[in-house]
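Right after this comes subunit A.
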Amino acid sequence: MRTRILALGAAAMFVAACGNTTAATSSSPAPLSGSASVFAAASLTAAFNALGASFRSTNPGATLTFNFAGTPTLVTQIEQGAPADVFASADTTNMDKLKGDGFTAGDPKVFARNKLEIVVAPGNPKGINSLADLAKPGVIYISEGPTVPAGKYSLQALRMAGVKVTPKSLETDVKSVVTKIELGEADAGIVYATDVTAAGSKVQGVAIPDADNVIATYPIVAVKASKNMAVANAFITYVRSTEGQTKLQSFGFLSAS
Partner candidate 1 sequence: MRRERAPIVIVVLAAIGAAFFILPLVGLVVRSPWPDAITELTAPETVEALKLSLVASLSATAIGLLLGVPLAWLYARVQFPGRDLLRAMTTLPMVLPPVVGGIALLLAFGRRGLIGAWLDSTFGITLPFTTTGVVMAETFVAMPFLILTVEAGLRSMDRRYEEAARALGANRWRVFTRVTLPLIRPSLFAGAVLCWARALGEFGATITFAGNFPGVTQTTPLAVYLLLETNPEASFILSLVLLLVSLVVLVGLKDRWLGSA
Partner candidate 2 sequence: MRLTLGPLELDMSFAIEEGEVVALLGPNGAGKTTLLRAVAGLVPFRSGHVRLDGKVLEDTATREYVPTERRPIGFVFQDYLLFPHLNVLDNVAFGLRARGVARKAAVEMASEWLDRVGLKSYAGAKPAELSGGQRQRVALARALAPDPRLLLLDEPLAALDVTTRAEVRRDLKHHLDSFEGVRLLVTHDPLEAMALADRLIVMERGRLVQTGSAAEVTERPRSQYVADLVGVNLLRGEADHGSVRLADGHVVAAAGAESGGVFAVVHPRAIALYRARPEGSPRNVWPGRASSIELLDNRVRVRIAGEVPLVAEVTPAALKELNLVEGGQVWLSFKSTDVGVYPA
């Protein structure tokens, strides 16, 4: 008698599990599980943390950990064997390097774009209103290093606008630049619009006219050595989905195309 109830119980559970598809976004029928590591450019910190949180709420079995740093640093880490499942780059150059060195799985897809913006202290005490103002005497301008996408783009923008200014320091990523502006150690830097938004009231942004601006393209890809392709691909799909895109744009990113 007992075995039959047991068997009936087991069947009931099996049916329930099969029928329980997750609601909103996941296209995969089976629930995701396991953990995955996302290596993302520093400028994606706030946005990806939010995306990660909502991904987790719809995929309770999956754990995402994030590693944010300057894009070139991430490339080096991955190539030296750091365990990454997803890589989100702030430019195509770094992505091409990773792909060319054979560390990617599948084709990288652009999922967002970003614009540059000048960041200054709240109240703009040094009165910086354009790229040319960065070269004003008494202004301490700092930049990201030339291999960091934001740094590369800054140089591009300055060159196009015909502004000659030497940064006082070459930081390793956009976040460091923002921090030094927040602390009051430097007067101005060029970061992404999303970074200015993310820092809230601690900083103030000065727009760069589109004519002088550089659009940064963010591609995302699964890492070849990933131990959890399912979760990796699921996250990438989520990022590129309508919901993901809406979230990214709420942080100030431009749409992927």
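In the analysis below, contacts are C-beta pairs under 8 Å (C-beta built on N, C-alpha and C of every residue); 3 or more make two chains touch, one makes a residue touch a chain; residues count from 1.
With respect to how the candidates were assembled, all candidates are chains of the complex that A comes from, given by their letters.
Since the structure is predicted, the reported quantities are computational estimates derived from the model, not experimental observations.
**Q** Please find, within this complex, the candidate from 1 or 2 that touches subunit A.
**A** Candidate touching subunit A in this assembly: 1.
**Q** In the complex formed with candidate 1, which residues of subunit A make contact?
**A** Those residues of subunit A that touch candidate 1 are 70, 72-73, 75-76, 140, 142, 145, 147, 167-172, 180, 183-186.
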